[in-house]
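Working notes, beginning with the structure itself.
Heads up, one of the protein chains got dropped from this complex, but the rest are sitting where they should.
Our next item is subunit A:
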């Protein structure tokens, strides 16, 4: 069985300053990585023979409008069937430069996951073979999962945000 510390140590040795923010909420190793090193990191985890973290479970995005310079986050969930080990890899992006390299060259499944993330958040995956909207219609000119589009009509005054915990 792989331990979180062991994998974290190897990643630090291999990638040095490019990786940061190690954490393991609910026993799931979480690591942040720079945009340049994200694909090398995923490839390293996939090809390292003792890890074989070679299944891409999920790609999604998160929007943090209040943290300046790190407004958007792309989250990758990776899984090793051999070792039953999961890793969460995060890439933080600034809202002025929403580019991240595509993972489609490593995983075919990344295709639609990245399209969905683009559709909902507007994050551009460089090198993606077919980066179009997938769930929403093509004519749509905004990315609906961003926090600046609140679900309810912002002009309504009878609904107070605090009551809904936001």
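Here is the rule we go by: a residue touches a chain if its C-beta (ideal position, glycine included) is under 8 Å from a C-beta of that chain, and two chains touch if they have at least 3 such contacts; residues count from 1.
Please note the rule applied: contacts and distances are computed from a predicted model.
For the chain that is left out, the UniProt protein name among "Quinol oxidase subunit 4", "Protein ImuB", "NADH-quinone oxidoreductase subunit D" or "Electron transfer flavoprotein subunit beta/FixA family protein" is "NADH-quinone oxidoreductase subunit D". Although one chain is not drawn, its touching partners on subunit A can still be listed: residues 25-26, 28, 30, 54-58, 60, 62-63, 75, 77, 81, 84, 86, 88, 107-109, 111-113, 116, 120, 133-137, 144-145, 151-152, 163-166.
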